[in-house]
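Removed: one protein chain of the complex. Kept in place: all other protein chains.
Letters A, B and C name the chains as they come in the text, with residue numbers starting at 1 for each one.
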Amino acid sequence: MNEQMRRWEMGAFGRAALALETVAVPRPAAGEVLVKVAAVSLNYRDLLIIANGIGGPLTFPFTPASDLAGTVVEVGAGVTRFATGERVISTFFPGWLDGLPTGDSASLPYRALGGAYPGVLAEYVALPADWLARAPASLDDDAASTLPCAGLTAWTGLVARGGLKAGETVLVEGTGGVALFGLQIAKSHGARVIVVSGSADKRERARALGADLLIAREEGDWVAAVRAATGGYGADHILALAGGATLGRAVEIAAIGGRIAQIGVIEGFEATLPLGPLMLKQLTVNGIGVGHRRSLEELVRAVDAIGLAPVIDARYPLEALPRALDHLERGAFGKIVVTLGPA
Amino acid sequence: MNEQMRRWEMGAFGRAALALETVAVPRPAAGEVLVKVAAVSLNYRDLLIIANGIGGPLTFPFTPASDLAGTVVEVGAGVTRFATGERVISTFFPGWLDGLPTGDSASLPYRALGGAYPGVLAEYVALPADWLARAPASLDDDAASTLPCAGLTAWTGLVARGGLKAGETVLVEGTGGVALFGLQIAKSHGARVIVVSGSADKRERARALGADLLIAREEGDWVAAVRAATGGYGADHILALAGGATLGRAVEIAAIGGRIAQIGVIEGFEATLPLGPLMLKQLTVNGIGVGHRRSLEELVRAVDAIGLAPVIDARYPLEALPRALDHLERGAFGKIVVTLGPA
Amino acid sequence: MNEQMRRWEMGAFGRAALALETVAVPRPAAGEVLVKVAAVSLNYRDLLIIANGIGGPLTFPFTPASDLAGTVVEVGAGVTRFATGERVISTFFPGWLDGLPTGDSASLPYRALGGAYPGVLAEYVALPADWLARAPASLDDDAASTLPCAGLTAWTGLVARGGLKAGETVLVEGTGGVALFGLQIAKSHGARVIVVSGSADKRERARALGADLLIAREEGDWVAAVRAATGGYGADHILALAGGATLGRAVEIAAIGGRIAQIGVIEGFEATLPLGPLMLKQLTVNGIGVGHRRSLEELVRAVDAIGLAPVIDARYPLEALPRALDHLERGAFGKIVVTLGPA
Partner (left out) sequence: MNEQMRRWEMGAFGRAALALETVAVPRPAAGEVLVKVAAVSLNYRDLLIIANGIGGPLTFPFTPASDLAGTVVEVGAGVTRFATGERVISTFFPGWLDGLPTGDSASLPYRALGGAYPGVLAEYVALPADWLARAPASLDDDAASTLPCAGLTAWTGLVARGGLKAGETVLVEGTGGVALFGLQIAKSHGARVIVVSGSADKRERARALGADLLIAREEGDWVAAVRAATGGYGADHILALAGGATLGRAVEIAAIGGRIAQIGVIEGFEATLPLGPLMLKQLTVNGIGVGHRRSLEELVRAVDAIGLAPVIDARYPLEALPRALDHLERGAFGKIVVTLGPA
């Protein structure tokens, strides 16, 4: 193992502060493992964290990003959960193993990697063994790195809290990372999938992934379009990825008894929605905050069983992080991965 | 049985159009029963229906109100569900027996008594036997008449869809009919109950009903007050009875994993709420539209088992409907009942 | 429409008493529809009913069988649920629309077609419109007729009460009608499927349907074989189709938290099972009695969405019922259908 390694660090908010530093490889403390990082998947949230921390305090120098795939190369004292040579992925919320996260009505449980905890854009990271899950055998490292946040969020919304079953109709907003996982997970459960997108090109790519119905967001009233296309029925599950006033559209388009997974906030952290249809259609809105480790383990198992291949729009080497962030800002079809190469 | 009876009718929108008419006692058709009405409970929704129909078409002359208790005095051909002499209550949404109501994403299932269907402010009504449930043995007719809408709504929100259990904390907004049912149902399941009310007098009356914690709505920031009073914890269940921007307060005050039953719209049919805590606290918002007949039957059984005594703020004779509506408009502590007397 | 039609009737218990009679085509009463029967699917239970009624009283002359597909050719007074020309299938338990069936601890709810109610082995049947569901558009009548009992039973066990999700492991006992539906439904939800069968030929046919793991029942201890083949893990869901002492094997083979759908009784109506693993593995045993109409409607929707093609081992014309019953007695790979031809 090299004694020195590269790690992205920022000493202040803003992308201009990001620098690829050379630092010592960390040592795993008791209960920790040392992971040689092979791939780091980026999320829209990383842009916000880098820009301003999303309101939370960061400890500088700070390393961004939460989602890694890699290989355990050393285990600290007392670790039995993983052995050297095992392939692992990170958990977005370290320590949230099952059930509910820790917190209360005022103290939001937002202690994630690449946020309240240091991130993973480095050649090596030392993490508590409990903060990791086994990587799926069927995916390479680039693909495996997309599961901890985007994959798990879609799984939590549709399966763990949505109870998706064959024959139901799922609507996903857009074609970003969570959206495409939602499309693929829904298809693997026998659902019909509607994708609403503002790009003809992305609609075609979504169709190739199995989407049954493509709705053009740019053409007037897409709520009416979805209703027309489903004979009025609407959607049993909606992955609400826009936030803001668009959550109200999810309420409009939901079928009787429909479930809305509120996930994204691209259009704003404050939502407005009509209460009449929410009540009369007996809807459920589930606030989805990624999910816990047990669900991630279920997703890994499902990925292996169904051969789900995460959609990676582009790969960038570690030193090209700025270009990767540019791409993320423009909007990706699926995921963007920073590739560090195999162990 | 008298051949003539009294019935409230309106030939146009507006309270001025209400008239107590003398009409023929209806005959039960095949599948119907004739009910001698003993009590009719009023809901805030009846005020809106009388004023403007809440946007839905009414058939004039129209009789308002949905919630009755009475006695079957005659059964039509083919009826086996009830026999003469049995005490019954109405169901708010006729024909919604279990599961989900009929409708689709655009066609809201709002076909209720005293709305899309004729109402029950009459000495006799003829209704399909399937539209009725057995009255609880432990309640007199006045009390039994409060279950179909207010009682069932609280039950659906807390129990049928909320999964309430002992030791949880329930917050109810106000001291109206649904709120006090929520308080009583919550206490009967071993929960702690917080009542937020703007009236010191009503808070004292709520305390006498078992409320554990009374929060003054009029004194500044009641979200902060609830947090302080619960050591930050918040509430596991919230009966959201105000609607509008107040739904956002429910999101703020919810505990981790909390469930919000969206029920009321006094402050507006358009809600605004913050998405950050909705997602990070892993909340669920359940849109509650009263509930189905099977839940009403469960509530009736529970009322008998626990000795729940619905809170009736005032009783009015049939001819005093205008005064009853005045009272409803001022705001009641619990329910207002129009009493027609026993069979 | 012909005024006369053929119908299988028996005047006493026993297959010798079965006769193909010519009788008048029935007329639909109020609330009923007249269905021209195109296909009738047989179940193992029909053999028992014909032999001795399974302890329940039958009204002679009696017509067996419960599962039909056909076309509405006439509607009785007041029917709005179906129109002439619509393709329908029967429900096994007429009147069980949702939730729970009617009955109590002592009075078992076993009022099914071809049992407490007359059966459907006839060219025409008149049935209440509520006793029917829409046929799936993607299936012909022969295939559609297999859904009401076998298809729905597997759906109830795995999906409606099992909550199946991708990545889970499902074990099905044998290759009869319910077993193969279980296999196909499980695959359509992204599960891994283990089939235990005593026939090498049937195992190969199950493999062609997508089974991931085939276990030879005839070779010694198949519990050990399943454990070995799953690395000890076992199965998350088990369709227990044998009954008797074999239910104990389901308990042994279940994974931690596993769910056993108790369905079949070929090896006996009295089961024995070990309590230690039932408790320590936190298992759930769901007693499955076919299911309600709402679940059947969900299954129909799923069949159309996923293109599920029910496995029909053999088709027989109406007059060949005795040969169809012989085949059923020998054991079928999937379903046996009595075909009456299209409307």
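One rule holds in what follows: contacts are C-beta pairs under 8 Å (C-beta built on N, C-alpha and C of every residue); 3 or more make two chains touch, one makes a residue touch a chain.
All figures in this text were calculated on a predicted structure; none of them were measured in a lab.
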{"item": "Hidden partner chain, touching residue among A:11, A:56, A:99 or A:341", "value": "A:99"}
{"item": "Option touching the unshown chain, where C:61, C:109 or C:128 are the choices", "value": "C:109"}
{"item": "From B:40, B:185, B:206 or B:247, residue that would touch the chain that is not displayed", "value": "B:185"}
{"item": "Selected residue (touches chain absent from view) among C:33, C:120, C:133 or C:253", "value": "C:253"}
{"item": "Touching residues on subunit C - with respect to the absent chain", "value": "100-110, 161, 226-227, 230-235, 243, 247, 252-258, 262-263, 265, 268-289"}
{"item": "For subunit A, residues in touch with the removed chain", "value": "30, 97-99, 294"}
{"item": "Footprint left on subunit B by the chain that the document does not show", "value": "159, 163-168, 185, 188-192, 298-306"}
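Just so we're on the same page, only the chains that are shown with their structure count from here on.
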{"item": "Inter-chain centre distance, subunit A versus subunit C - centres from mean C-alpha coordinates, in Å", "value": "41"}
